[in-house]
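Note that one protein chain of the assembly has been removed; the remaining protein chains are unaltered in position.
In order of appearance the chains are A, B and C, and numbering begins at 1 in each one.
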């Protein structure tokens, strides 16, 4: 077992899945010789060759479109989109084909494919390099959306995503890529899709989030603990289809809920979670579900970024609002 | 004043706005000689010529992308996307440019442009011809989204959209195109964006929706009235930015809310409305906000369509659930 | 090589049969097995009848909006005829002829146009994709399929159909560029039927031919008379052979004509002339091949009559089979969203079941 960061853990998962199954093929811009702009695919080109670690032309729609064709014809492609801000040209392929092929053919043609992409703000990046638009994928039936919070989680979730028979959009929190090292086992380690993870037990309130927000929520929970508020922290991990049952059962116990995400508020996943909590636990709710999200504005360039992103303090304040409603 | 259906009313609005302002230009697939596949632009080509009613190549990204360039350079383009199911190739242009140009240039370059497209199920159409993915646009700060419910509304909202300084996605409910005629005035008639319309007053419960759902909600309200339940009906008209204040103030009075939309449930606008109602009126709520939506599945082909779309009965049943919570 | 002799930049179109079915390019007449040639013609006739039937069914309200294929039978069947078992076929939505030749049952096609997903279920290893309605969007799929073929070093190819309108879409460009860059075993067949709904070919692009667009992707293109089955077969045979030998993709522009409306919802008289239709009626691909078969002694009036009757009967039977097919159940429209139904969707299904009005006939 070695300590590694999330980049290393994803790399390990890719390497092991490729070793395990010759049908697994990586493709995308700069994933080969360069090892990816974040070095996530480093060494794979050398290990598996250019047929399995494919540097593609600069064209996202055809990266996803070709992955669909590959998956139709027996491969398990893992496509990389360099940043989530550049996945939009592939939106039609994802919505109209990836999501629908199985139902279109009444189950005959499934598409085992993964689209990996770094996402999220807080790294002082250029315009379009801080996107967090998971909701526009979670809204599409037939797509799965996954976002790991730690290296270990990343390994297990990516392995499961690659083995999943359905298309998975795998969102890698840029901010967490090199933030933390933890022990990650070599060999088979799977985290099932569709199940939330309880990061911290608590009884006064439930804080729900994923990806780079998990450490933020943990810090907030620690601060709250000092002030005598016991917060439960849930890492949703799979954003679609989401494990709403775990949220509802937690809130039924705690009576309060704070949802945290980096995306703008309106029509973000926080709305869905809020609605589900109300539908499932209205009578237990002691205060409205609080949403701690980005405002409904474009992600500012780095000089204005601090206005945009989520801090533990904002989560703590929301929690206190919930406690004192 | 003449009685006309929604196709006629939209056509009238286009004609009058084009007469009023030479900067208004229509473009899209088959909008010229053919007058549009739904005949919405009929007669405009003959009246305004091929420079102002432009048959474009079959390429949605460049239809929207060119409209952006036109708007940057002094025109007010009104682009047509033939069906909402074919707007996805233009998603990057809408999200990364149309929505962001004003903020990107700190207010210097605004984009007065409209993207019209028919949307919605229930007309026994081919695959991809029944989309209702308004939420994936409403989530994007900088875009406005409008959906008229009646001919008169369509005229006034489209005129306002064309005159609006910001990009507007104008969703035309296919099911309502020729469903109903009503008196529509010639000449200046504007419906302001961003304001809901109270279609029916009520005191026991608030039903919220838009577009082709409005007549469905009205029927449901009539049925409910027979059973002694007084339902208020709100037509939201502008889906982004939405007039949440009107919903909240109505629910504060009625204490119950049913949201109706054609899109799948998860991450649909119903979630946002539900969350806002809870945030703004939790203490007035006598039952959870009910969502009457499509299930989280792909729109079925015509033989299965009846499983998918919303009927007055489904709305009525949801209302009764709310009443008896 | 045909591809060199008919470089589209020289503006030449490959044509082997003239409009009366006479061989005008003796040296190019492809050697096609007599039985195969007769099969091709029979499929063209069957397609014509099945297509006309579909239009009638639509008019009677027994089938939804339908895109007639009339006039494009050679354009579709010629290239498909050059495929072998195991090859892939990727199509758009107007390729009934090619599908019938590849063995897709007609009743499935009717079922699809009647609005039932079961119409896209293909048994066995037919290697045909389902329809792709968003124009041009299937082109990158063909490249991906071809990639998998090359990856596994199979002696197969992917043949991909699309229309003249599709060449304007970004996906056409990206799909062909990928295939060119990676030298994939793919053959792209652009059925230039002169119209994309109401937009004529010359308003789709200023490129003098569509075939020459291949030169942007580093492979060969060829312009072919799209109503001449022999020319299409010859061009496709060569292109498929090259692809199979690892020599990369080819773009074939099949210069043909959509005789009918765009779909049954369209009225083509709004945008095109009687003369144009008359011009193309005189170039009917069926008549040309039939004359050629006649010259070769492979087909006569008796055959024609017999097959027309038999094909007519087949069509009726297939309609019956399609109409007799069970409508989808509520479960059908839910269960194939994912391989395994997620808990939250199961809940929705049960809620929906209880919330739906009594079952209406679909």
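Convention: contacts are C-beta pairs under 8 Å (C-beta built on N, C-alpha and C of every residue); 3 or more make two chains touch, one makes a residue touch a chain.
This one's a predicted model, so the numbers in the text were calculated from it and none came from an experiment.
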Chain not shown, its touching partners among those shown: A, B, C
Which residue of C:39, C:205, C:265 or C:303 touches the chain not shown here: C:205
Listed residues A:48, A:86, A:137 or A:244, member touching the removed chain: A:86
Options A:4, A:125 or A:285, residue touching the unrepresented chain: A:125
Full-complex contact with the absent chain, from B:67, B:136 or B:289: B:67
Chain A residues that touch the omitted chain in the full complex: 29-30, 32-35, 37, 55, 57-62, 85-86, 88-89, 124-129, 265-266, 295-298, 300-308, 311, 313-314, 317-318
Contacts of chain B with the absent chain, listed as residue ranges: 25, 51, 54, 56-57, 59, 61-62, 64-75, 77, 89, 92-93, 96-97, 101-110, 141-142, 144, 164-166, 194, 241-245
Missing-partner contacts on chain C, residue numbers: 9, 168-174, 177, 180-181, 183, 203-208, 212-213, 215-219, 248
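Simple rule for what comes next: only the chains that are shown with their structure count from here on.
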Furthest chain, CA centroid comparison against chain B: C
Centre distance in Å when chain B and chain C are each reduced to the mean of their C-alpha atoms: 36
Inter-chain centre distance, chain A versus chain C - centres from mean C-alpha coordinates, in Å: 40
Chain centre separation in whole Å, for chain B relative to chain A (CA means): 30
Residue numbers of chain B (touch at least two other chains): 61, 85, 88-89, 127-128, 266, 295-298
Touching two or more other chains - residues of chain C: 117, 133-134, 170-171, 332-333, 337, 344-345
